[in-house]
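Submitted below is the structure of interest, expressed as C-alpha cells.
Just one protein chain is left out here, and the rest sit where they should.
So, chain A:
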C-alpha cells in the first residue's frame, strides 16, 4: 500500500526530473579502494555493490560499483575519468591530491579514525628493527615512506633510513609476508592485528575510510548523504566538518612542525573593583533609626 507520504515524495521526484527530462540520467561509477580498512577481497566487493545500489537510490542516478585491489589500478581509473565517486582509505585519498575532493568519513565501529601499528613476531622495540624489512601497503610509491615517517611515526624516526620498506597490495598480504618471514615487521591498522603477533608501536589516530567526489559532483553528493543508508560494515557517512584530510595531506607531505619552546601563558587579567569604584559605594545602606530615639510620654510631676 502506498502511503500519502510516499506518493508526495514520488510526485516531488517526478517534478525534479522535469528539467532533465530531455536527457537520460547519466550513469555514475563508484570506485572502492580499501586495502587497509577491509581485510577481505570478497567483503570489499560486496560493500562496493551494496553501496552503489544505495547511492543509486539516494541520488536517483544509476551507479555501478568497481572494486579495486591495487592502488595503480585505482589511480589509473581515476586518471581516465572512469570513477565519479569513491570510498577509499584516507592515506590513499590524500595521495590522489587535488583529483579527489573529500565529502564524508565512513565510521567503523563508531570511529572515523584509526590507529596504525608496527607489528612483529619477535621481541624488542622499533629501534631494534634497524635495517629490517617492514611490509607496507603500496600506495603512490614515493609517498609511501612519507606516510610511515610523517604520519605513523610523527617525524620521530625516518622510516626510509631505518627500515627496508617492502610494499605489498593489502593488509592480508602484509600479514602473510610477516608470517612467511618475508618481512620482520608489518604496518597495519591496529584493528587488524591478529593474535600471536607483537605490537611494537601504535600510532596516533589517522582518518580511516573516506568518501570522495572526482568530478565536481561533491555538492550533490553532500546533499544526498542524508538519504544514503549505511552499508555494513560502516556506519552512516559523517560529513567532513574540519580539515581532517587537509591536515593529513600536509602532515604526509611535510611531517609535523619542529617543536618550539612553550611559553608560560597567563590567564587574562581580571577586573579589580577597588581600582574602579569609590570604596563606600557597595557598602550596605543602613536604615533610619529615628524610631530608636523615641522618649516615653512620662512627664515630671511633684
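Operating definition for what follows: contacts are C-beta pairs under 8 Å (C-beta built on N, C-alpha and C of every residue); 3 or more make two chains touch, one makes a residue touch a chain; residues count from 1.
What we mean here is this: contacts and distances are computed from a predicted model.
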Complex member absent from the view - protein name from UniProt, among "ATP phosphoribosyltransferase regulatory subunit", "TonB-dependent receptor plug domain-containing protein", "Tetratricopeptide repeat protein" or "Transketolase": "Tetratricopeptide repeat protein"
Listed residues A:79, A:97, A:124 or A:141, member touching the removed chain: A:124
Residue of A:204, A:239 or A:253 touching the missing chain in the full complex: A:204
Given A:113, A:143 or A:191, the one touching the chain that is not displayed: A:113
Interface with the undisplayed chain - residues on chain A: 113, 115, 124-128, 151, 153-154, 156-157, 200-202, 204-206, 247, 251, 256, 258-282, 284-296, 298-302
